[in-house]
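Structure provided below as structure tokens; questions to follow.
The complex is shown incomplete by one protein chain, all other protein chains being positioned as in the whole.
Moving on, here comes chain A:
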């Protein structure tokens, strides 16, 4: 997993709440057996019409958001299914940081296993960012080390993250290798609990 310490990038605001994983990546794209290549299907039915042409009325298709890497969304982002294809598609599309006023549990966890930094801010802060991002070319910096999000014009917000997840993302750790250092404890548990 690619480590993430500080990320600076173009912001894409998507002002909707309860964006579910069926919207992030519809089920017809879950049949692939690979981890890569899901970015093209991100928000598929919002981005493309029935003929596969980009929809003009969906903002992610606007040239000014091309190359964005920080997504800002409303509350309960990523609710619904456990499909890790959702973070895979966001990451493959180019998003490294997702900011929302709240996240669904499984999605939040899945992000952290894929080098995506999920940041929970207050609803007021999120709405401020939505407003700021109306200006073309609005950029933010997310700093995991100091747990701060800021822009060049004075916006600044702190965020919370568990120290475990923070370490994992900062170091790009493979969690299984970490756990396997405790293999003797797992074995002991099995011996005493069977």
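The rule we apply is simple: a residue touches a chain if its C-beta (ideal position, glycine included) is under 8 Å from a C-beta of that chain, and two chains touch if they have at least 3 such contacts; residues count from 1.
One rule holds in what follows: contacts and distances are computed from a predicted model.
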| item | value |
| --- | --- |
| Among "3-isopropylmalate dehydratase large subunit", "NADH-quinone oxidoreductase subunit N", "Lipid II isoglutaminyl synthase (glutamine-hydrolyzing) subunit GatD" or "Sugar ABC transporter ATP-binding protein", UniProt-listed name of the chain not shown | "3-isopropylmalate dehydratase large subunit" |
| Contact with the hidden chain (one of A:4, A:90, A:104 or A:129) | A:104 |
| Hidden partner chain, residues of chain A it touches | 16-18, 20, 22-23, 26-28, 30-35, 45, 50, 74-76, 79-84, 87, 102, 104-106, 109-110, 113-114, 162-164, 175-176, 179-180, 182-183, 185-186, 189-190, 193 |
